[in-house]
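Only a single protein chain was left out; the remaining protein chains are all shown in position.
Chain naming follows the written order as A and B, and within any one chain the residues start at number 1.
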Amino acid sequence: MKKIEAIIKPFKLDEVKDALSSIGINGLTVSEVQGFGRQKGHTEVYRGAEYTVDFVPKVKLEVLVDDNLVSQVVDTIMDAAQTGKIGDGKIFVFPVEDAIRIRTGERGSDAM
Amino acid sequence: MQHINSGDTAWMLVATALVMFMTPGLALFYGGMVRSKNVLGTIMHSFIMLGVGTIVWVLYGYSLAFGPDKFHLIGDLSWIGLRDVGMAPNANYAATIPHILFMAFQMMFAVITPALITGAFAERIKFSSFLVFMVAWMTLVYSPIAHWVWGVGGWIRNLGALDFAGGTVVHINAAFAALAAVLIIGKRKGFMKEAMHPHNLPMTILGAAMLWFGWFGFNAGSALTSGGLAAVAFVVTHIATAAAALGWILIEKIKTGKPTTLGAASGAVAGLVAITPAAGFVGPIAAIAIGFTAGIVCYLAVGLKFKFGYDDALDVVGVHGVGGIIGALLTGVFASTVINPAGANGLVHGNPALLGKQLIAVAVTIGYTFVASFIILKVIDAIMGLRVSEEDEITGLDLSQHSEIGYALGGFGGGTLEHGASGSVFQPETSSEPSYAMQTNPLNERL
Partner (left out) sequence: MQNINTGDTAFVLISAALVLFMTPGLALFYGGMVRSKNVLGTIMHSFIIIGIINVLWMLFGYSLAFGPDKFHLIGDLSWIGLRGVGMAPNTSYAPTIPHEAFMIFQAMFAIITPALITGAFAERMKFKSFLVFIIAWFVIVYIPVAHWVWGVGGWLRNLGVLDFAGGIVVHASSGAAALAAAIFVGKRKGFGTEPMIPHNIPLTIIGTGILWFGWFGFNAGSALASGSLAANAFVNTQVAATAAIVSWTVVEWLRGGKPTTLGAATGAIAGLATITPAAGYVSPAAALLIGLAAGLVCYYAISLKFKFGYDDSLDVVGVHGVGGILGTLSVGLLASTAINSAGANGLIHGNSSLIGIQALGVFTVVVFSFIASLVIFKVVDKLFGVRVGEEDEITGLDLSQHSEIGYDLSGLGGSAGEFVTANAFSTQSSEVLSVSDETSLTPDNLP
């Protein structure tokens, strides 16, 4: 069992979500986050005061999958989220010790 | 004749202020309905029209629209820069208030009409091209049509078609320019694929309330005096609005199961639009009929954009166009000389001819504004391009066109002060301020 965490461009969320459901992934968690990497920030101007804002808004996706699905899910996210420009984001894969469905108490793959 | 009546003047001063207040109201009404990355761009479209529209009007717009007639088509330039528009009344237009006040009242109409169009091409037009279009449109479309319908000598006015406060001049005119605009500029990226939620509906409701409030000046002020006619126009304005809000949520309930807040606000605006041409010519029961019809028909009309695939982003065509047509035609049905002896009787009062005249006025306005707007936009598109680049569209108009963001409710700050307006550079220092406010917030999707 692995957790796949992807930081992507916000406007790519729908495409990624659709691509994931087309390969049978039917649950995920999304948060809006901000951060910086190689992508430059932007400039904002308020009454002549100019700001360089270097935190860029991104969306963080978290999906829990069985080990055998990891490479397929990673490829799917990559295909859907790619624009080829700086700032497309990153994908991280973590091992997960256990998962529990609160309603039933099921564990492991059954809880997914 | 040259006598100024203090009561009439008091009312018209207030009515003019009320109509001015509608444009910021419209900015909020539209601003709440777009995605948060475009809130300022959308607000700016209306707000800057207060600036541009007023200046155009003062310099030459008023003279073209209301100045001495040429060929029944346009005013001449004898009132250019408000020359001869002074403190004494102009008996042709409003005999008991200063001429300059009549000019100011009309100015507020000239400001809000182009602002109405902006809902159609929201979230994707280039700001510079937008400004050029607005100036050209006020000059080549608004001023002539205002002259035809309201100017002394204008041919539609001579024909005897009735438009109390702007069903043709304001609403139909703006809406069919809007249709031309969306056909040329095209759909927003993701239209009918992605969800495009209104980002702040309370703001839209606030805007709708300001519009409703200001509309009393718009319609009742169009009596140009503070007497019985203003009172009738005021009352039917309110009644039709209420009926339309109810009509809209009723059909919404029937079709989709739930009455929505946005539906109630949209219905109210549809009712205000529909009663506009009729306000000084019909009675309260007719107002209920007009409002209720507008609520239902406009609801159905806003669905057309999905059927035909044109992206009228904030439903200018469905609400202002269809609402304006309903109002103009139903004026031909319900108008009564009992309400306004200077008007005419409509169909139900035994005069079918009025409906024909109303039809002509509507058809001519639609035809002229659509074709003229189409040509103006084509020319601007060829010269400077109408649309922002795809990347700018994804980023949003706020940052790409104005270097601003609407909301900074998150605690990040996260930026560096580059320099003040004086150009002095401050040493960057990362923000160490504890962010006790929301860390990531659903309203802030800046990219």
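Everything that follows uses one rule, which is that contacts are C-beta pairs under 8 Å (C-beta built on N, C-alpha and C of every residue); 3 or more make two chains touch, one makes a residue touch a chain.
Quantities reported herein were computed from a predicted structural model and do not represent experimental measurements.
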Contact residue for the chain not shown (choose from B:A65, B:M107, B:A174 or B:I394): B:M107
Residue in contact with the excluded chain [from B:I74, B:I97 or B:I394]: B:I97
Per the touch definition above, residue among B:S143, B:T168 or B:N200 touching the missing chain: B:N200
Contacts of chain A with the absent chain, listed as residue ranges: 14, 17, 21, 26-32, 44-51, 53
Contact set of chain B toward the excluded chain (per top definition): 4-11, 13-14, 16-17, 20-21, 23-25, 27-28, 31, 39-41, 43-44, 47-48, 50-55, 58, 81-82, 87-88, 97-98, 100-101, 103-104, 107, 127, 194-195, 197, 200, 203, 206, 210, 398, 401-409, 411, 413-417, 419-422, 424, 426-429, 431, 433-434, 436-443
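Assume only the chains that are shown with their structure count from here on.
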Inter-centroid spacing, chain B versus chain A (mean Cα positions, whole Å): 42
Chain A residues within the chain B interface of the complex: 9-11, 14, 31-34, 41-57
Chain A contact footprint on chain B (complex, rising order): 190, 193-195, 394-395, 399, 403-405, 410, 412, 414-421, 440-442, 444-447
